[in-house]
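Only one protein chain is missing; all other protein chains are in place.
Now for chain A:
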Amino acid sequence: MSPPGSGETLVPTHCCFCGVQCGMYLRVDRRGKVFGVEPRDHDINRMRLCAKGIEAYQQINHPDRLTSPLLRRTRDEPFRPASWEEALDLTAAEMRRIQDAHGRDAFAVLGGSGLTTEKAYLVGKFARVALGTRHVDHNGSLCTAAAATANHLAFGIDRAANPFSDILLSDCLLIAGANIGDTFPVLTRYLWGARDRGAHLVVVDPRETAVARTADVHVALRPGTDTAFFNAVLHVVDRDGLTDRAFLDAHTTGWEELRKTVAAYPPERAVAVCGIPAEQVERVAALFGAARNAMAWHTRGIEQHPRGADTCLSVINLCAATGNLGRPGAGYGTIAGQGNGQGGREHGQQYDTLPGGRSITDPAHRRATAALWGIEEAELPEAGTPMAEMTGQMRRGEIRGLLGLGNNALVTLPDHSSAQAAYDALDFHVQCDSFLSETAAHAHVVLPVATWAEDEGVMTNAEARVVKHNKAQDPPPGVRTDTWVLCQLALRLGHGDRFAFAGSREVFDELRTATAGAPVDYSGITYERLAETGGIAWPCPSTDHPGTPRLFEDGRTRHPDGAVHLHPVEWREPADPYDDAYPMTFTTGRAAAHYLSDTHQPPNLPRTKGS
């Protein structure tokens, strides 16, 4: 704590790293530089932070920051520093050259969910309006896509249904494929709080994580067998009469078919498939089915599989069949991993979406967006392809130029050698970053951009709560914001009038208009309201609307019929089954101190959990 009179100020903001979005203060010295962190009593985290959040500020004035654009003609040349004029002119010229020679779709844009929502919105608009390419996607489609698909199928809306604070009110918590302690450390507090009230805890995870260690039931099933387990639990719930008939009748469709499907999953099947004792199936069914208010949360552990959406649906089926939706302490959620994992996928930097969670294949949605952007609907490109498929198109020469920002795809894409081959095949690659990441180091042009503490903007956390990040210091000399870069490139491509944004606030105002009446409605959210309230959950259709922390309270989903659509799902053998040649399974894990590929600069974060 600095003594009064030191000239130090505190800037309220949020951690940039995970989907919890803990509040924090950045400490700014009398020269206007961030030099430390101070806990902040925000209701998401009540002053708590994990090691990542505490150390995050050390990236801001780190000596490895890029402060000048870097250029080179070919990848075997060294980079040379260049002026912004030269770097932007060259980039715009390459965009034109590649699009003139190979068509508009030959230039692609890849964004990321570490970007603020304003920037994510601008990435989509830049790709579709300034470049007119269908190829735009972001790193979120590598992780949350399965859950998003399941949410759309079941509920017609893609967000967690309950706020974190509902965890404290639940009587039975089912945590599946989520290493809460290491991935969302601050959420642990909610779990322990529920435990203090006597809530039961069930953890479904092949590994004994720190939270699993303390669970009433830790279901350590074989990787890739989750669907069989959840179907078996629902089998027992139905067998023992623990379903909520009234809820099923009034608020769901598809129960009879689902019931037939799970009839084929007696506990013995879970024993054989999942390698767990039958008592665990019985016990989980009894705990979850009998609880007054039960809740399920899952993350990538059950989602990032072939048929991951099916697995998510098997969890949703269980919640709906037991009537656990839309009440305090009763509900369902997938926890978005990246800082803006939720907001980053909502506003059109994804290959198939437009701002406001609109669909690029829906004619009415296309018309609304085209009108807002002042273009003809026919000019709006069609849906593109997800990031993982774009690498194949890059290798085949269908995509020849790439603008990347807010990602380090060469590290985070699976199948590194084909990702490397894809990037190698590009004629021209420009990457925006604050550091020379592995992906930036591979580019032709690198543009140095501001860190999270050097610009304002909003992010949406895993509860669908929009929170405000504030600017704590100016970027170092030579560094610009991603917003400025996109607007400057649009200007050079002849679309300056549609990208005349002075900064985040102007982008946010356009975003509010763009989402009015859309599924993901931000129109009632303003920077001022966010500062007053500490965050507002969407949908928020007017400036006097309090936001929507909990969905489905009126018993209606966002499907036109208002029902939860139950989808019977079958368990299928993983693509790479165990056999004599491959008898071992590797599964990825997390260490609390690290996140994506972003956390190697703070010097004090341990390399591994133990060191």
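Convention: a contact is a pair of C-beta atoms (placed from the backbone, for glycine too) under 8 Å apart; a residue touches a chain by one contact, two chains touch by 3 or more; residues count from 1.
As a convention for this text, contacts and distances are computed from a predicted model.
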| item | value |
| --- | --- |
| Listed names "Carnitine transport ATP-binding protein OpuCA", "ABC transporter permease", "4Fe-4S dicluster domain-containing protein" or "Xanthine dehydrogenase family protein subunit M", matching UniProt entry of the absent chain | "4Fe-4S dicluster domain-containing protein" |
| Touch with the omitted chain, as defined above, among A:D105, A:D137 or A:D182 | A:D182 |
| Option from A:C16, A:V37, A:L201 or A:L402 whose C-beta touches the chain left out | A:V37 |
| From A:C16, A:V34 or A:L49, residue that would touch the chain that is not displayed | A:L49 |
| Absent-chain contact - pick from A:T9, A:N61, A:T149 or A:T214 | A:T214 |
| Chain A, residues in touch with the chain not shown (by the definition above) | 1-2, 36-37, 39, 45, 47-51, 53-55, 181-182, 185-189, 192-193, 196, 208-214, 592-593, 604-606, 609-610 |
